[in-house]
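Missing here is one protein chain; the remaining ones are kept as they sit in the complex.
The letters A and B name the chains in turn, as written, and every chain counts its residues from 1.
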Amino acid sequence: MADTQIFSGAFAEPVLAAQSVFRTVMDCMARPGTIGTIAATARPPQPLGVAAGAVALTLCDHDTPVWLTPQLARSKLPGWLSFHTGAPITGEKHEARFAFVEKEAVLPGFALFSPGTQEYPDRSATLVVEVDSFEDGRPLKLSGPGIRDEAVIAPQGLPDTFVALAEANRAMFPRGVDLILVAGDRVLCLPRTTVIKNREA
Amino acid sequence: MYVAVKGGEAAIANAHRLLADRRRGDRSLPSITIEQIVAQLGLAVDRVMAEASLYDRAIAALAIRQSRGDMIEAIFILRAYRTTLPRFGYSVPVETSRMLVERRVSATYKDLPGGQLLGPTFDYTHRLLDPSLLRDEQVEEPLQRDGEQEPVMRVSDILAGEGLVEGDGELPAGHVPGDLTREPLEFPMARDLRLQALARGDEGFLLSLAYSTQRGYGNNHPFVGEVRMGEVEVELDLPELGFAVSLGRIQVTECQMITQFKGSVKSPPQFTRGYGLVFGQNERKAMSMSLVDRALRTDEFEEDVVSPAQDEEFVISHSDNVQATGFVEHLKLPHYVDFQAELDLMRRMRREHDERSREEPGDDTLEAAQ
């Protein structure tokens, strides 16, 4: 039965798991560059990773239209999301409150998603992007709220255009999208306030 | 020696115990039952249900008993309970034209299809204290109408036949009715949300605002097209079945207030309507709501906002009595940290003031010194 993939794989203890995942994400959002570990186990359909699945179960519901990459949209994921969270799937990027991008997929331009409005900058999308790993990538220098002086991260699997995309996003402040990067069961957040620069070697 | 006050926990527990004692009162009297409150204080129950936005007579009666008859407290208890209830779905709009009418009066027609039905109203009672109620009085059974009744046509439908009154209006395509108990408030509001806010707004506040529109604060010349009270069917659409199933009946009071309108660039001269719909039997609230609803439709009719009742932010932000009572009453919480800061500033400003008046003595003091 192919559909077991849709009906299983949610949190065993939804209330406490959602709380624990949220706290990890909240701490990472408050301290950009900090890598957190998702303690609760979600098993979303391939090719979505476990941390991204846990974030979806924790934050998505009827009120949050979700955009998926073409490959995710063709997988069992839409059924899984709809069964466990009730979140509507949208094909329109600008309608999405959350977007999920699996490992090695093409990262769409941030500007295609809603950055909110000047009056309501909170009405913006959150992008959950899976990367290969948080180690050994090209080093990026982070600064901004939540970071004492500066932080350095080295995620592997982001496109070369990432720094330019982030800079354009930052320039729209207070509007802009927020990023949750995931790798395996780990998570790292880059809110719109974070200034991201290539670190000169 | 000063000792920091301890024992808040014990104080609270003792206060609750005393409160329970006061609520129960004289133990030699039987305690009042929920059934008695539902049956004999029905209008109090109705008001609590309406302003708590929860239709459940027994639970509303429990809240009234628990609150010792403090209506706003009862509304508050019921709302806090309502918040925790899961939502199964949204009913289809109730059809008040198919109401099982218990009362229906129109001020705009002498007689009309369905007739004028007074129903259980205080309207023509003489407000004389009734000594028979000091005892367990004998009450006659009410008279029942005989036979089939003719359909009770809505007055708005009668006027609509001539095209003289604005229609029910169309919601924009795809518009999902809002719910201000689930979404943050945003101004300006759509009328559906505004009506929801008014329906759960404080009866007294809306009454006063409605009254103000009659006294020149707002340009209303209203007629009660119709007030009707009775039972309506609540139905839920089940997509699996392809039709709506009935969940039961609820009692509501509906008021359609009709107002003359001279016309504008957008609309021809016609009668406009203000709408009121309230859980249970509560004409005062339904009528007040309809007057305020009409007053607030300034945008639609290109009217100037010149009076408090026309000011949406003012009316809606202050109509909720649970919010209002909480914030007014929170002033009795300790504020001594802020007061200390103010005290400090006041002393400083007073000192500076005294120094200034010493440095620049006025003419009187000069003369006195000489």
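Descriptive notes on the structure:
One rule holds for everything that comes next: a residue touches a chain if its C-beta (ideal position, glycine included) is under 8 Å from a C-beta of that chain, and two chains touch if they have at least 3 such contacts.
The rule we apply is simple: contacts and distances are computed from a predicted model.
Name of the non-displayed chain as stated in its UniProt record, restricted to "ABC transmembrane type-1 domain-containing protein", "Permease component of ABC-type sugar transport system", "Iron ABC transporter" or "Alpha-D-ribose 1-methylphosphonate 5-phosphate C-P lyase": "Alpha-D-ribose 1-methylphosphonate 5-phosphate C-P lyase". Of the candidate positions A:Met29, A:Val66, A:Val131 or A:Val187, contact with the hidden chain is made by A:Met29. Within the complete assembly, B:Glu186 is the residue of B:Asp21, B:Glu186 or B:Asp299 that touches the hidden chain. When the full complex is taken into account, the listed residue touching the unshown chain is B:Asp338, out of B:Glu150, B:Asp338 or B:Glu360.
Note on the undisplayed chain: of the listed residues B:Pro86, B:Pro131 or B:Pro239, the one touching it is B:Pro86. Looking at chain B, the residues touching the absent chain are 1-2, 4-9, 11-12, 34-35, 38-39, 56-59, 61-62, 76, 79-86, 181-188, 313, 317, 322-323, 325-330, 333-338, 340-345, 349, 352. The omitted chain makes contact with chain A at the following residues, 14-16, 18-20, 22-23, 25-27, 29-31, 58-64, 97, 117-122, 124, 126, 145-148, 173-174, 178, 191-193.
Keep in mind that, in the parts below, only the chains that are shown with their structure count from here on.
In this assembly, the C-alpha centroid of chain A lies 44 Å from the C-alpha centroid of chain B.
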